[in-house]
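Note that this complex is displayed minus one protein chain, with the remaining chains in position.
And then subunit A:
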């Protein structure tokens, strides 16, 4: 079998992958660095969306390993059960876009390590499952980096209609995506988690391209 890209040089391969991207997005996105806190349903989908869009540098942080119960909504495969999520996500993401750099940190984010972990990113992305961790991260980022954009997810459970999921500007630099109310205890399904991840990823792209997050220019 001859692969379609066989014989292409690297530059043509790169340009071919960008062919359907929005005009003038390649340069600003390829320079950008996003740190994603959590590599579950939100984080895995957000990382893939940002990588496919050409965000050049990702840092993935999660302490956890892949379990069977993750496979209903998180972008992992049966063959990856038991692996650290950040290791598996890096493998998967690089298959979608090999032209980016990915740093992985298998650790738990705490009040104490927020200043180190988020110092270098252009945008901080919250993608936790645990509500107390979401609140802790919002407290920490706004305290240590008051001018750094923070994009969060809140409320994406069940199979409710998706039209009530929004991106809300909570503070000048803080955006919260989701329905704000549905709790994970009722069950989390891939579509609404992906809608919330899509809201977060799109808000991040708009921030990185210096577009107003919530209005058309």
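Please note the rule applied: a residue touches a chain if its C-beta (ideal position, glycine included) is under 8 Å from a C-beta of that chain, and two chains touch if they have at least 3 such contacts; residues count from 1.
To be clear about the criterion, contacts and distances are computed from a predicted model.
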Hidden subunit of the complex - UniProt protein name among "DNA-binding MarR family transcriptional regulator", "Outer membrane protein beta-barrel domain-containing protein", "Thiamine biosynthesis protein ThiS" or "ABC transporter permease": "Thiamine biosynthesis protein ThiS"
From A:31, A:72, A:164 or A:181, residue that would touch the chain that is not displayed: A:181
Positions on subunit A where the hidden chain makes contact: 38, 40-43, 127-132, 134-136, 138-139, 142-143, 153-157, 170-171, 176, 180-185, 188, 193, 196
